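Other chains of the complex are left out, but the ones given are in their true place.
Chains here go by letter, A and B, matching the order in which they are written, and residues are numbered from 1 within each.
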Amino acid sequence: MIVILRRDASEEQVRRIVSAIEEAGFGAHVSRGEQRTIVGAIGTSPEARPILIERFKGLPFVDKVVPVLKPYKLVSMEAKTQREPVRVGDVSVGPDTFTVIAGPCAVESEEQLMAAARAVRDAGARLLRGGAFKPRTSPYDFQGLGEEGLKLLAAARRETGLPVVTEARAAGQVELVARYADVIQVGARNMQNFDLLKEAGRSGMPVVLKRGFASTVEEWLKAAEHVASAGNLNIILCERGIRTYEQAVRFTQDLAIVPVVRELSHLPVIVDPSHASGRRGLVGPVCRAALAIGADGALVEVHPNPDGALCDAAQQLRPKQFEEMMRRLRRLAAALDREM
Amino acid sequence: MIVILRRDASEEQVRRIVSAIEEAGFGAHVSRGEQRTIVGAIGTSPEARPILIERFKGLPFVDKVVPVLKPYKLVSMEAKTQREPVRVGDVSVGPDTFTVIAGPCAVESEEQLMAAARAVRDAGARLLRGGAFKPRTSPYDFQGLGEEGLKLLAAARRETGLPVVTEARAAGQVELVARYADVIQVGARNMQNFDLLKEAGRSGMPVVLKRGFASTVEEWLKAAEHVASAGNLNIILCERGIRTYEQAVRFTQDLAIVPVVRELSHLPVIVDPSHASGRRGLVGPVCRAALAIGADGALVEVHPNPDGALCDAAQQLRPKQFEEMMRRLRRLAAALDREM
C-alpha cells in the first residue's frame, strides 16, 4: 500500500507510519517530494493489510491510503494462465459459448414448470432456471413452494434433460438445494451473505453469483473470492442491473461492466436482463447487446402464461417470444463466432 | 391502484383491464379524458394487489400503473394514533429522548470490551453495542468471536448495567443472540434477508433495523413490515448512509430522510454516523446534525485503542473524543428540548 501524507505532516508523524508498517511485518519505503511525503509498504500479508489500511485512514495527518494489490486473488486474472469454462454436466459456460439459462421466475405448479421447461429446451436453452425459495420485498407476496418446488425442478430435469439452476436463500438451505439442483444461485440481495457464500463454496457445486444491485465490481469479486477460498472455483458471475437515479427502468443494466470484469477475472460473466428491466420488451434487445459485448450467456425468465404468473408477470417472456429471441440471437452469435 | 393507458389503447383493451380488476375482486372505475383513459381499482387485498400491478405493467397498451395505498400498514403512521417509545429494559428510544448507543465495532477481548463499556456508560451512553458476528466483505478479514463474544457482552452488561445491542447475521443465529443480548441488530446487508426479519419478528425482542445502503425508504419500511407482521412492533430504524457517486466519504449520510420517515411511520429512527462516514472526524458533527434534524438517537463506535482495532479502526472514537462529543450533544439537546 502507499500512504500519502498531508503537506504539514511532521518528521515524527512520518516515523509513526514507518514504525507501524515495520511492526506489521512489511518493509517501509519513504519518498520525499517538494510538496508531499509518501510512504510505501512492501510485502504481503492478506490479514494484516486491511487492518493497517483502515488504521492509517483514521490518522489526521494522512491524506490518502492507496492499496496496490487487489483484495481478491483466486478469482483474479493473475491467478490463471487461461480462461476455462465452468461445466454443468455436459454444458459449458464460457469462454467461447453463449449459454442461455431460462425458465419461470417461480415454480408455481407441475403443469406450469413442465410447460416452461419444454418450451425453453425446444427453443435452445441449455439450462433450466426456476425459484423455489423467493426473496420477496413485501411480507404479503408469494414466497415460493420450498422443497416441493425443488422436487418439481428435479422432475423437469428428468423430463427435459436440462440441468437445473435454483436459488439458495441462506447457508442452511445449501445442502437441501444441492440435493435437487445442479447449480446454486446466490441472489443479488445475498451477494454479501458471507455464510451463504462459504457454504456454497464448500458444496463444490457450480454457483451463479449475482451482483448486488449496489455493489461495485471489486465487492463482487471479493464475494466470489469467499466462494473460491472455500475451495470452489466453479463460479459464474451474473450482472443483473444496478440501482441508479434513473427510474424509467427498474435497474440500470451495466452491460459495459462485462468487458471490465473479463479483464480483472477469469470467471465467466452472464447477464440477467429480466430483473434489470422489469419489462419483457427489453429482454431481447439487452440479450443481443450482452452477446455483442462479450458476455458468456444470459439468464432469462420465461413463463407459459405470464398474465397468470404469481410473481414478476411483467418481465417474463411468453414461449413464442423466447423462441423468436433465440432465433435472432443465433444469427448474431454466428456473426460473432460464438457458439450457442 | 390507478392504471393509465396509452393514448392509442382500444376499447377492447380498456375492457381487458376492467375484467382483470373485477376478476381479482376489486371494483373498476373508468375515466375517459380527451387524451387518455384511466382505470381505477377500488377495494383492498394485500395479496392480489402486487400481482395485478406487476401484470398490468407488462401490457403494451399500459403507460403507467400507480399504486394508491402504501405497501406497508402496521409500521405506517396511519396505524397508530400516537408515537410511542420502544423500550429496552428501562431505556426508552423515542420520541422525546435522544438515545446514544455506543461501543466497539467488534468484541475483540474482555479487556477491550470492558474498557469500552465503562467509558461509554460514564460518558452517558444508554445502551452498549458490539459485534460478535461480523459480516466482512473480504474472506481474509477478522470474522468476529462468535458466541464467545456474546458471553463477553453479557458480562459487560452485568458490570455496567447497560443493555446490549448486537447483530444476528442469519435467521439461525437469532435464538443464540436473543439468549445473551437485549436488542437484535439486523445489518444493512441483511435488510432484505426476509427469513432473518421474520425470525427477529417472532423473537419479540427489540430490533434495530439498519437501512440497506441502496434501499429506498419504501423498501426499508416494507422490511420493517416483515418484522411487524410476525407480531413485533419493537423496531428501531437506523439510517447508516446510502451509496452515491460521491467518494469523498464512504457513504452519503441521508440525514434529511429522518423527518421524511417520521412522517410515514410511527417507528423511532436513529442514525449511525460511524459506518456512513468511515472517519472519526465526522462522527461528532453528524451526531449533532442528527439530533437537530429530529432523530431519536445515534449508534456510535467507540474503542479504547482504535489504532489496535481489528476492524474499522478509522471510524471508532477514542473514549476522550466520545466524552467530549456527548458533552456538546447534551448542550444541544437542551436547546432543542430533548432529553438525553
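In this text, contacts are C-beta pairs under 8 Å (C-beta built on N, C-alpha and C of every residue); 3 or more make two chains touch, one makes a residue touch a chain.
Just so it is clear, the model here is predicted, and its values are computed rather than measured.
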{"item": "Copy count of the single sequence across the entire complex, 2 present", "value": "4"}
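In this section, only the chains that are shown with their structure count from here on.
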{"item": "Angle of the C-alpha superposing rotation, subunit A to subunit B, to the nearest 5 degrees", "value": "180"}
{"item": "Intercentroid distance (Cα basis), subunit B paired with subunit A, Å", "value": "26"}
{"item": "Residues of subunit A touching subunit B in the complex", "value": "20, 46-47, 50-51, 54-58, 60, 71-72, 135-143, 169-172, 189-190, 192-195, 198, 212-214, 219, 222-223, 225-226, 229, 243, 278-281, 306-307, 309-316"}
